[in-house]
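Here the complex is missing a single protein chain, while all its other protein chains stay put.
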Amino acid sequence: LTLSELRGEKQTVFPEREMAGMRLVGVAVVGCGYWGPNLIRNFCDCSSTCVKAVFDQDTAAMVRIGRAYPTVRLAKRFAEILEDPEIEAVAVATPVCTHVALTEAALKAGKHVLVEKPMADNVAGGGRLVSLAKERSLVLMVDHVYMYNAAVQRIKTIVDSGSLGSIYYIDSVRINLGIFQDDVNVVWDLAPHDLSIVDYLLGHPPRTVSATGTSHTVSNQEDVAYLSLDFGEGLIATFHVNWLSPVKVRQMIIGGSKKSLVYNDLSPSEPIKVYDRGIEFDSSPESRHNALISYRMGDIWSPQVPRDEPLQNVVRSFAACIREGGDPLSNGAVGLRVVRILEAAQHSIKAQGSRITL
Amino acid sequence: LTLSELRGEKQTVFPEREMAGMRLVGVAVVGCGYWGPNLIRNFCDCSSTCVKAVFDQDTAAMVRIGRAYPTVRLAKRFAEILEDPEIEAVAVATPVCTHVALTEAALKAGKHVLVEKPMADNVAGGGRLVSLAKERSLVLMVDHVYMYNAAVQRIKTIVDSGSLGSIYYIDSVRINLGIFQDDVNVVWDLAPHDLSIVDYLLGHPPRTVSATGTSHTVSNQEDVAYLSLDFGEGLIATFHVNWLSPVKVRQMIIGGSKKSLVYNDLSPSEPIKVYDRGIEFDSSPESRHNALISYRMGDIWSPQVPRDEPLQNVVRSFAACIREGGDPLSNGAVGLRVVRILEAAQHSIKAQGSRITL
Amino acid sequence: LTLSELRGEKQTVFPEREMAGMRLVGVAVVGCGYWGPNLIRNFCDCSSTCVKAVFDQDTAAMVRIGRAYPTVRLAKRFAEILEDPEIEAVAVATPVCTHVALTEAALKAGKHVLVEKPMADNVAGGGRLVSLAKERSLVLMVDHVYMYNAAVQRIKTIVDSGSLGSIYYIDSVRINLGIFQDDVNVVWDLAPHDLSIVDYLLGHPPRTVSATGTSHTVSNQEDVAYLSLDFGEGLIATFHVNWLSPVKVRQMIIGGSKKSLVYNDLSPSEPIKVYDRGIEFDSSPESRHNALISYRMGDIWSPQVPRDEPLQNVVRSFAACIREGGDPLSNGAVGLRVVRILEAAQHSIKAQGSRITL
Partner (left out) sequence: LTLSELRGEKQTVFPEREMAGMRLVGVAVVGCGYWGPNLIRNFCDCSSTCVKAVFDQDTAAMVRIGRAYPTVRLAKRFAEILEDPEIEAVAVATPVCTHVALTEAALKAGKHVLVEKPMADNVAGGGRLVSLAKERSLVLMVDHVYMYNAAVQRIKTIVDSGSLGSIYYIDSVRINLGIFQDDVNVVWDLAPHDLSIVDYLLGHPPRTVSATGTSHTVSNQEDVAYLSLDFGEGLIATFHVNWLSPVKVRQMIIGGSKKSLVYNDLSPSEPIKVYDRGIEFDSSPESRHNALISYRMGDIWSPQVPRDEPLQNVVRSFAACIREGGDPLSNGAVGLRVVRILEAAQHSIKAQGSRITL
């Protein structure tokens, strides 16, 4: 066996890929900072996509990509990407304040777009993106990666099965000693994850949003914040996001009338626990005044969750929607609903926590 | 050694107690439900107090006490306690809505009072109690038992030492599947613990209070609630109290500019952890726009905390203040500050989370 | 309602107890040190037993009991207990080296005996006790309290159901910074708990025992030790007992061919976890040499366990056996099997870890 034969064999290992080469979705990744390299790696690993080019204003960041992926073209200008007919899709992983402009330009150039969360830094801009994608029949997908997480998928199934009963409240905590962002506060940085999960689980937007937050740096960007969403009928969802916590917590409690669920994203062995526990009460008129409420303890069940990489599911889903014409789970409408909440939360913080009706 | 000699020796084991019998503070405990028995046990264990009588409208509850403590008198009426000259002090452990009336009556009868938390169900009533105690030079102590907890005492020392730097935020979570109270909601039931701790640690009241909460039972008492206190200068304290949580959490994070502290009341081995971690930034004018903020990881230190019973410290302190004329750590003024926050939180919940200025 | 009426009512609250007074099992507790008071409290709480007398050579310990339980007689001599016809049963909670002598004397005096674990400090003595109890038709029960623990009862049910498959191994760890005993080493002090659990779960004794241990004090009593029991057919059970551990661990892993179970006695919320995990392999002859072994991950299930006090179950069971003539779960035969293993382990330690065949 010679080296060239070995190399030849390489051709035959994944014949379907090579043969189907013309069908691969040609992708360009814009933004090679923190998240961009993860996108590039996943697009390269995905059997239906191919990274044609990358672009970043920071040359050094682009060069690092070029070294690791010698076949990927390093674009000189963003326009170069828009003009390239081999590039069907653009992934936007740049700072939040540039999402609308870059995505808009890409859509106008006829490219499908996968844009990082949050989709936009304002509702008006986000709305334009949704309209534009619809007009041009292009896929607009937001990288709400948690919606493609196996644990969240499992939770969705459990919630939809009705086994939790009515949802009473959701309490979400996402805190750690974090990387301060230049252009956004902790709400815009961390809350999109949890807001997209809650949007996915509940399937409808909140009625009102209120939020409080404080900043402890010269940037005046909030680094500790709390959001409260009222979904009506007694259901509230509350979010603690924090860049100053000494401990890392990523936990969501979903309290239900029959059972409750705790999602701990940091537990490799037991990310989901379902507690067969709750309160029981006699709601007959005569018990109205003596409140016969008791609580019930029960078993705990932790379903096994496969350990796949959620981002791989994202890029596969993106490619499938492009090829097969579907609408992604985290489409522009989802992204826009999240931006609407973020913007309302921002207004509420400035207005001393006043409740904003959506 | 004969049995009678043994019994004789019993007299001599604690001679100081027997000899000093006339000096023991004679106490009556009113309310023999959930907490009353703990008060009775601790007053009995304390070498400077003596339980003379108990009273409860629920005869069965009182009888249980009589069986366990045959020497304790079971009063027929509350007035019997007020009229008894051997009773110098009354401990009030009845439902919250009765605290003001019973405490007022006891003070008027010249008794020192230890009243359960919260001291009152309204600010006006609480204020009357403070005035009355002052006029009559009687000890008015609120059983904010956490202020006498060894871990909280240790945290107070750490905060006062300045080693945490400036306090940036406090995040408190006290949630579990709880015993629903008839007469108060989860805020009045659980938050007094954490509010008294924060009052103790910070030494000054918040400027504003806002709160949200929902009820899921026919009682319409909130069972899930969040409070947010603004202390000014960027310091916020937030409290999650919840009777519907499948998991029990009792945790307080104190984020500081130099170090941060986590108090986990449920960890027998490491109730306090001090994290030598935080953010560092260059606050010079030129860095204003490029936000050179980095974070620093460091050692974790968990100080050993003695395991004494906080309630024993409460009753000892109560007796010492009566005998030696001092003012208890958790005096009426503390209790009233806590009630003021609870009342404001209640108003805020009713007013859709509006911020209430104290 | 007058006080005397209240006191009168006290008589009627538990009429069946008072009326059935002559049927109460009269008990004496010998040994009022660490565990004795727990026995006394539980015999007092039990509706079918009555503590008539206690005895301890340490007068101060006995006097403490007398003060807390004024109706309990403080015996001057152990013989006084043996001679008292009102005393039907004796609980022996003295140092291990006295168990055989005291239990033997009590049995010879016609008393039923509940003896602390381990039942005896040698097999010969333990064997005499078993014979004596049988001859005289007296109840001989060993206080292997874990066998009456709700979690262990639940584990027994799970093991017996066959859902774990074949038991492959048991790994038990019981370590903490412990109270050094005067008269026994860490093996005799801590291992009886785990040995009684394993005896209960497996239902048959091991074939061989080997052990290693070391001492780090002038007493030359081992303070760190490991026991290994071979039950045949590939099933081994291993025990780590340790008085010098900085951390407290009380955990038992039961590895099965189908599922495995972890018992964590220190977890109030999840003492039992059943893991639907294991290895799978093709045992056909042709796979013998290429070992097609894979592992399978699955759900985790934590059954709810009621929180009763195991010792209350012990005293109730003891009383029931006396009244109804049954044989206790932890009878003398169980106690003797445990002593046989302890004695063999002691020999093995002295013989440099040699395997001792039982």
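So that you can tell them apart, the chains are marked A, B and C in the order they are listed, and the count of residues begins at 1 in each.
In the analysis below, a residue touches a chain if its C-beta (ideal position, glycine included) is under 8 Å from a C-beta of that chain, and two chains touch if they have at least 3 such contacts.
Keep in mind that this is a model prediction, so the values were computed, not measured.
Considering the full assembly, C:212 is the residue among C:212, C:269 or C:312 that touches the omitted chain.
Contact between chain C and the absent chain runs through residues 168-169, 171, 175, 177-180, 182, 208, 210, 212, 214-219, 223-224, 226, 228, 230, 234-236, 238, 240, 242-247, 253, 255, 257, 259-262, 275, 277-279, 281, 283, 287-288, 290-291, 293, 295, 297, 352-355.
By the touch rule set out above, chain B reaches the unshown chain at residues 269-270, 276, 297-304. Considering the complete assembly, chain A touches the hidden chain via residues 1-3, 6-7, 9-10, 13, 59-60, 62-63, 66-67, 70, 73-74, 76, 247-248, 269.
As a convention for this text, only the chains that are shown with their structure count from here on.
Centre-to-centre separation between chain A and chain B, using Cα means, comes to 42 Å. One inter-chain figure worth recording: chain A and chain C are separated by 53 Å, centre to centre, where each centre is the mean of the chain's CA atoms. We define each chain's centre as the mean of its Cα atoms; on that basis chain B and chain C are separated by 39 Å.
Counting partner chains per residue, chain C has residues 269 touching two or more of them.
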